[in-house]
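Omission of a single protein chain aside, the complex is shown with its protein chains in their original locations.
Let's turn to subunit A:
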Amino acid sequence: MIGTTLDIQAIRKDFPILQREVNGKPLVYLDNAATSQTPQQVIDVIVDYYQRYNANIHRGVHTLSQEATDAYEAARQKIQKHFNIAHSREVIFTSGTTHGINLVATGSTSFLKEGDEVLVSAMEHHSNIVPWQMLCERTGATLKVIPMNLEGELVMEEYHNLLSDRTRLVFCNHVSNALGTINPIEEIIEAAHKVGAAVLIDGAQAAAHIKPDLQALDVDFYTVSAHKMCGPTGVGVLYGKEEWLKKLPPYQGGGEMIAEVTFEKTTYADLPHKFEAGTPNISGGIAFGAALDYMNSIGFDAIAQYEDELLNYATEQLLTIDGLKIYGTAAHKTSVISFNIEGIHPYDIGTIVDKLGIAVRTGHHCAQPIMDFYQIPGTVRASFSFYNTKEEVDKLVEGVTRARNMLL
């Protein structure tokens, strides 16, 4: 029995998509690490925006523009409060985590020179590898990798050995998308700061499960995507310490980000607008605020506790299947299970369980170095959210068992 103070059946009613059928079966949605579903409360906010006050922000004198600007800025403040950020000007709206990472990576070009070192963890998503490789190619800096062990945990001793006065930047995810490992970012940040390096934490996979206190973490940059936390796609936030955001040059030129423009010279707007060129995803930003309201109304402690119970139950049940192996067995994990069955390609399992209405992810999860580490072509990944149930875990186990019987 899974104990929780949450009324999961009532919560499920908030998500219209959970009522639908796939291939004639009730949908069992277990691909939450790729994107989470959207509650009616958030959908309503998007609809309301387009029905009542759709207008461009920060420039119109008319009422609609003012209302849209107020709602967008109110969302920025909600995000500031949620992540305990000192100033709302440190909250930069982006199109998502990848955008935030690229903004910092591109802007860091002028700070790096040959001989400098950049550290990245072995369990990164391609989005947190490729921009830094490109940065190193541009600047002549060296990219070094913090290794991981078979359990899917970073080898912290090696990390401390890699740090030196040449280290300028450290990049790591808060939670691994492929394995679910929760990384010890407090230790990572503190140690990096001791050698004078700045730290960017990719929080895309963490923010739906953990409510990070960014001031307490003392992190330099932290990026999230709204669509992983009950918000819409195409919007996210980059947090940066003000001192860093002031140092970084603008990422894109255009409207919103300027103070004054002549053909001889342009001066840039103050934070956060310096990094927000062009018309942003206005309804998306507002809806991101609503998504945080929604998740906070349920409560992150209750969410984490319940998801942990789901994770433990699912791990225990899946391991009863003959030949099933779980990748990522860290002591601290979010509700993500990556697995394979001996002798079966993950793609085959994904295809069969889809026919049973179960949505899981298969493949390398945009983290090929991890797959290379384990010498596998990919995994099946089931990722659970607070609206999933014990019964859905049972259906997954049943589906995977059926797939196994068909495929072996």
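Rule of thumb we're sticking to: a residue touches a chain if its C-beta (ideal position, glycine included) is under 8 Å from a C-beta of that chain, and two chains touch if they have at least 3 such contacts; residues count from 1.
As a convention for this text, contacts and distances are computed from a predicted model.
> According to its UniProt entry, is the unseen chain "Nitrous oxide reductase family maturation protein NosD", "SufE family protein", "Cytochrome C556" or "N-acetyltransferase domain-containing protein"?
The chain we cannot see is, by its UniProt record, "SufE family protein".
> Given the contact definition stated above, which residue among A:352, A:367 or A:393 touches the chain not shown here?
A:352
> Kindly note down the residues of subunit A that lie in touch with the hidden chain.
Looking at subunit A, the ones touching the missing chain are residues 23, 344-345, 347-348, 351-352, 355, 362-363, 377-378, 406-407.
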